[in-house]
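Every protein chain of the complex appears in place save one, which is left out.
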Amino acid sequence: MRSLENIGLLALPGLTFLAVVFALPLLMLLLKSFQIDGQFSLEEYRLFFSDEYNMSVLWRTLRVAALTTLLALLIAYPTAIAMSRANGIWLSIFLVAMVLPMSVGVVVKAFAWSIIFRTRGVLNDTLMSLGLIDAPIRMLFTETALIIGAANVFLPFMVLPIYAVLRQMDSRLPEAAASLGATPVFRFFNVTLPLSLPGVVAGCAFVFSLAVSMYVIPSLIVGERQQTLSMLTARSFLFLRNEALGATISSILLIIAISVVLGSSWLANRLGARQ
Amino acid sequence: MTGTDRLFLVLSWTIGLCCVVFLMLPIVITVAASFTSSSVYTLPPPEWSLRWYQSLEQRSGLWEAVTLSLNLALVSTAISLVLGTLAAVAVTRGRFRGREAIATFTVSPLMMPGLVVGVALLQFFREIGLRDAYWSLLLGHIVITLPFVMRTLLASMSAFDFSLVDAARTLGLSYPKAILKVLVPNLAPAYLTGGLFAFLASMDNYPISIFLTDARNKTLPIKMLQYLEEQPDPSLAAMSSGLILMAVIALVVGARTVGLNRMIQG
Partner (left out) sequence: MKKLTNGVLSRRSVLKGSAYAALGTLATPAILRAQSSEIVIGCAGSHTAWMEEIVIPHMKSTIGADILFEGTKSSVNLEKMASNKDAPYLSVVQMDDPVMIQAVEADLLTPITADAVPNMTDLRPDAVHMDGMWCNYVQPWAGVAYNTEFAPDGVPSWTKLWSPEAKGQVIIPSLQNTEGMWTLFIAAMLGSGKPFSEAQYEIDAAFAKLEELKPNLLSVYTTMSQAFNLLEQGEITMLAGNFSSYALPRKNEGVPVDLAAPSEGIFAMPSGICLVKGGPNPELAQAYVNEMLGPVMQSALADFSASVPANTTVTAGAIIPEGVPIYAPDWAFVAANRREWIERFDKLMAL
């Protein structure tokens, strides 16, 4: 019989695996960012941060990742609510819409988006025939297109964790609150939302992590004129063959991503605990 | 139900249905483009035709790539589900500090550009003498599938009432049995979600696999990109439509045999 104190040991296989097959190799690679001719040095970091261009890339990466997460959340939360109330054929439709797009690779989706977004493409034609615009507008290779395209790819990673938590929630709780005279708005903010927070945090962690590190999507949708940190990383490792620089950029990316995810889940916990 | 409630629901359903359309859009475009008679990957086509499906017959090694990808995705997802369940139970039930840190650590493989993980793994595996492409790929794929499973399970377990497991144990079930018979079915939506994410993330992985494949073991995304680099013609759309069809079949079979709908309903 296992006591609750020892139950933590169950995490060992998974964590050990990640430590040995992910963290250790990564650390071995990233440590190269602190070395110049075998000596410990922070010179690579100083160089990186002193370059204005790098700062603009860093800022763009964070902005795109944050906006993608926000857009995905705004679409996903109501969708997850509708899905949690759905049954039978409607639930199947939602499930298919979440799963089926993931059977197609990102590269193929990028081709589809270029058909939709191009100047003489589906979207411009539709907008023009509706009279919403007079002349075609340029949509390809814009940051807006990137955010829309990225949100499209990552949406299921936001919807399903929220859905899983909502579905699990006892639907009688909001009803009980209602019978106690709570208004719908009060019920949403004080019952439904706090209870679904773990799903929201998980979904945001997925989407933000995926968006901050995406490489294929931006390189196809916005190209090399609006580089992101992961494009800089790829350039450093593969084309410049400068492992120290690549390791530096990856470390910065990792540290920022971890602090954002940790910070937001801490915040969510605080908010959740206060309710 | 009050008026505000109804408004709230209508709004959710409207956005939900728009979301479905938005998600399906690239799929519909891709399938439509695969039936073109033209060599240009675009819409609308001059005429409809099946020529790009016929052209797939000449593509060698496509089927091997599909089987390798399915194999990797199934095995890595299965392993991740086991490791992920254990870790999630430990983090949810255990009484130790730094559980938030562990939760973040488990998703951290997703924060690294896949290519960095790929380079790191390639160098590490060769350093320790692991040269076999299959095992390298499998280990690499577990690294990217595990985060999805762990994080999804963690989110759902934190909302799970563990007294049910304790109740089952007082009825004489061992702890592992209690987990399997009580926890897993109750968390079915989370298992389905996490498993799906893991499976699909493995199927679609390009940046890690590219460093770990060799001439004998090529996964599907690698093979497809190789064809794309050769010529940007609609045969890529035809291949993708084939994959979509396979996914549809899998969903239908899944609905009939394991009751996907029931599972996701929890």
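A and B label the chains in the order they appear, each numbered from 1.
Just so we're on the same page, a contact is a pair of C-beta atoms (placed from the backbone, for glycine too) under 8 Å apart; a residue touches a chain by one contact, two chains touch by 3 or more.
Note that the structure is predicted; figures quoted are calculated from it, not measured.
Among A:42, A:185, A:238 or A:271, only A:238 touches the chain left out of the display.
Seen across the whole complex, the unshown chain contacts chain B at 38-42, 60, 67, 71, 74-75, 78, 119, 122-123, 126, 131-134, 161, 164, 180-182, 184-186, 188, 210-211, 213-218, 222, 225-233, 257-259, 262-263, 266.
Hidden from this view is one chain, which touches chain A at 53, 56, 110-111, 114-115, 118-120, 138, 140-141, 170, 219-220, 222-227, 235, 237-242.
As a working rule, only the chains that are shown with their structure count from here on.
Listed in rising order, the residues of chain A touching chain B in the complex are 1-2, 4-5, 7-15, 17-18, 21-26, 28-29, 75-76, 78-79, 81-83, 85, 87-88, 91-109, 111-113, 115-116, 122, 152, 155-157, 159-161, 163-165, 167-169, 183-185, 188, 195, 198-199, 201-202, 205-206, 209-210, 212-216, 229-230, 233-234, 237-238, 246, 250, 253-254, 257-258, 261-262, 265-266, 269. Put simply, chain B touches chain A in their complex at residues 2, 4-5, 8-9, 11-13, 15-20, 22-27, 29-30, 33, 41-43, 83-84, 86-87, 89-91, 93-96, 100-117, 119-121, 123-125, 127, 139, 142-143, 146, 148, 150-152, 154-156, 158-160, 175, 186-187, 189-190, 193, 196-197, 200, 203-204, 206-207, 221, 224-225, 228, 236-237, 240, 243-244, 246-248, 251, 255, 260-261, 264-266.
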